[in-house]
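Missing here: one protein chain of the complex. Every other protein chain is in place.
Chains: A, B and C, in written order; residue numbering restarts at 1 for each.
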Amino acid sequence: MTGRTSKKADAHAALADLRDGAVVAIGGSLFHNKPMRLVREVARRGARDLIVVAVTQASIDVDLLVAAGCVAEVRVPYLGLEHHGLALNFRRRAADGRVKVWDCDETQVIAGMEAAAKNLPSGWTKTGVGTDLPNSNPDLKPVADPITGEPMIAVPAIRPDMALLHATRGDQWGNLAYAGYPFSDVLIAEATRRGGGKVIASVDEVVPASTFTADPFLADIAHILVDAVVEAPWGAHPCSSHGNYQYDDAYLAHYQQSARDGEDAMRRWLAEHVHAPESHEAYLDRFLTPSRLAALRRDIYARQ
Amino acid sequence: MTGRTSKKADAHAALADLRDGAVVAIGGSLFHNKPMRLVREVARRGARDLIVVAVTQASIDVDLLVAAGCVAEVRVPYLGLEHHGLALNFRRRAADGRVKVWDCDETQVIAGMEAAAKNLPSGWTKTGVGTDLPNSNPDLKPVADPITGEPMIAVPAIRPDMALLHATRGDQWGNLAYAGYPFSDVLIAEATRRGGGKVIASVDEVVPASTFTADPFLADIAHILVDAVVEAPWGAHPCSSHGNYQYDDAYLAHYQQSARDGEDAMRRWLAEHVHAPESHEAYLDRFLTPSRLAALRRDIYARQ
Amino acid sequence: MPANDMPWSWPELAAIVLSRELADGEVGSPGGSRSEIPLAAARLAQLTRAPNLAIITSAAGFVANMVDKPWSPLVSSTMDWRNVYAGTEAVLPSSGVFHTRRDWFFAGALQVDGHGNINLTRVRLKDGGEMRGPGAAGLAYSATMAQRYFIYMHEHSRRSFVQRLDYRTAIGFGDGPGSREALGLRGGGPALVISPRGVMDFDERTLRLRLRSVHPGQSVEALVANTGCELIVPSVVPSTPAPSEQELDVLRRQVDRGGVLRR
Partner (left out) sequence: MPANDMPWSWPELAAIVLSRELADGEVGSPGGSRSEIPLAAARLAQLTRAPNLAIITSAAGFVANMVDKPWSPLVSSTMDWRNVYAGTEAVLPSSGVFHTRRDWFFAGALQVDGHGNINLTRVRLKDGGEMRGPGAAGLAYSATMAQRYFIYMHEHSRRSFVQRLDYRTAIGFGDGPGSREALGLRGGGPALVISPRGVMDFDERTLRLRLRSVHPGQSVEALVANTGCELIVPSVVPSTPAPSEQELDVLRRQVDRGGVLRR
């Protein structure tokens, strides 16, 4: 009998199925657990017209893809760089219509993703009743609850073609463990796989499968929900791998300054940070040092 | 400043709010994590006309409450004693109309509980379309999806007045940890608390709060969802505390034999096992021995 | 149950026949009454032809694969810790148990009809009373949503294979061609029915129950005589392929060492 099939893959192979116009879900939230190594690979490939969904919140992940010209539509409840300010590339391209915005609240995206995970046509929420959200986003359909008659909003199932996630650890079968919060990654994986899409996860470390058989409760996402595991040490950089290492605030500040300086500056930033490094290892060696890594680890538990 | 308020309570005090006619949700599944110490206390109190909800599956927990005359209506997707046979007390009282049956599938109860947890009027499911379930249970309302028009079933929110759960460990603030599977206990707690009901949990052990602060991911149910923690060592007996100790098959067989022997035999069983023991400790000392406990622990990992 | 003089028990035969239906890479849930039969079927498949097959405990979230795992006993109670923990690599959150695809699941039933609809709720008795079954459990869901499913009947009689169900708990092919489509159901419906007498599937055009094979030692005539619903009987009905030596060997040495299926 042949044995089990490993799901380990390099980033290039894992993203081979990504077609222009695909609905791509990105996991994590804000500056945490963003699969930046995969995001950079998507930008390197020159993907076009993507519909990007992030739940709950996005930052440099989506703004970078927008800057790289990969994105046609953004379905993100919050897109901003928190203490670094607004998402400037997004703002620029949304203002002149190059990027379409699907206005939404977190719980509306979740309702649509839950519907997909359950293989149902729509999800129901109270969120958005009495607001402009259903006016600017016609996919959010005002309806009446069939039991009480009260106003509700129905959100059509959101079925990503591909999900990009970042976990702390994974094994070759596709089991994933998060040191910190998995945010909505479980739901993203469920919604994507249930609808036939591919779930690609980068992990800081590939660990032996015995790690999970020794304690199966360790797995936040089971292997049946994962198609490919991409080994990518510090693969969330410049975002944090939540509970494992911190986000790189100086790098983020430099990114934001380039965005502020305009599209030419952004193109130079992308050339240097996304296109020039020939590999993930080359990226790490170019933009990080052992002492910087130690500092990003140390900051996790820092008590002043 | 005064400190935090402990949620530790004895079973009698914890159940003081239980009124006749209440909707009571029972956690666990089949022979596992059933809060039997609390169930016996409910029967001792002589509660009446309860509407009992269990999700996903029930066994001796609900059958015993039915036998004790506490139950007006059963909302349970599966009620049986597995390899010991059907739930005979339930079957007897359902047949002659003393107990009303709310026919349902697991996912319909879950849809109703999810609606309650989300504070929404109804939950939607595909389950039951094309079956007799909406015919025999008028609460399951056939509707059309507003996006695709396809047939669906709307289930009104199920909002328990009280939930009875059993966890392996808990602290005085109400944080609960399960050694095995929590089954649907998290959802039950969410649905109950969100609607203003009380969540009462028995635990095999009360552990120091530092257990949870040292590893907050240990808590399967957070203290904000729990109203009372009842210390009840071996409190799931004769059911298993999943992953901690096994169910007591000989005791269950004796129960089932009494049920088979008819209502008089059942009354004697209830008198001996439910009413006679003056306390949980008296119950343990009457029906268990140290070597039996050791066997129930050993069976968890038994490899033959 | 009809006589069985074979060197295997009916549950063993059922586990082996069902095991052959499971394909590599699939995800499914053993369940139903005497769930040790489908659990054994799935473990046997993993250990013979389908190393990438994943088992999800029905209504709990244990995702298990027995390839290269230490042996663990097969136990009667579905959610027994020993059953669910064996070979487990990951545990789905309870919120997600119904959020994952099921390529297959197993159902027992009080009654089945000629379109594979099943009854687990209640059966009318001759005296006018009714016998109440254990309830739908999650079968109304699975029958609606899973890719395909297998029905295993411990009794093959005119009381269990009926022209008209006393209660339709879970839908198979409904009233025949077009029923599932009109209701917007997911998945393909029932794939197979196995009983102590034989194996049945469904005719592609009429979606009616069709005899596929009779078990070694059983007769077509007795099977037909004990079937209360319409049944398509082809002119030639082969014998259910007997368990191979390897199947029986893996089943008895690696899956069911304790002999639960022989009791």
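In this section, a contact is a pair of C-beta atoms (placed from the backbone, for glycine too) under 8 Å apart; a residue touches a chain by one contact, two chains touch by 3 or more.
Source: prediction; values computed, not measured.
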Neighbouring shown chains of the undisplayed chain, as defined at the top: A, B, C
Among B:A9, B:A72, B:V143 or B:A209, residue touching the chain not depicted: B:A209
Touching residue (missing chain; options B:R194, B:H242 or B:H280): B:R194
Contact with the hidden chain (one of A:T56, A:N119, A:T211 or A:Q256): A:T56
Of A:E41, A:D105 or A:D227, the one touching the omitted chain in the full complex: A:D105
Sole contact to the chain not displayed, among A:A9, A:L86 or A:A253: A:L86
Candidates C:P93, C:G116, C:G135 or C:P243 - the one touching the absent chain: C:P93
Hidden partner chain, residues of subunit A it touches: 29-32, 56-57, 76-80, 82-83, 86-87, 90-91, 94-95, 101, 103-108, 110, 125-133, 136, 148, 150-151, 180-187, 240, 242-243, 246-247, 299-304
Interface with the undisplayed chain - residues on subunit B: 1-5, 114, 117-119, 171, 173, 175, 186-187, 190-191, 193-194, 209, 212-213, 216-217, 219, 221-225
Interface with the undisplayed chain - residues on subunit C: 93, 95-96
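Basically, only the chains that are shown with their structure count from here on.
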Mutual neighbours - chains that touch subunit A and subunit C alike: B
Per-residue overlap in subunit A, given as positions that touch at least 2 other chains: 118-119, 121
Where subunit C touches two or more other chains at once, by residue number: 61-62, 85, 91, 98, 145, 184, 186
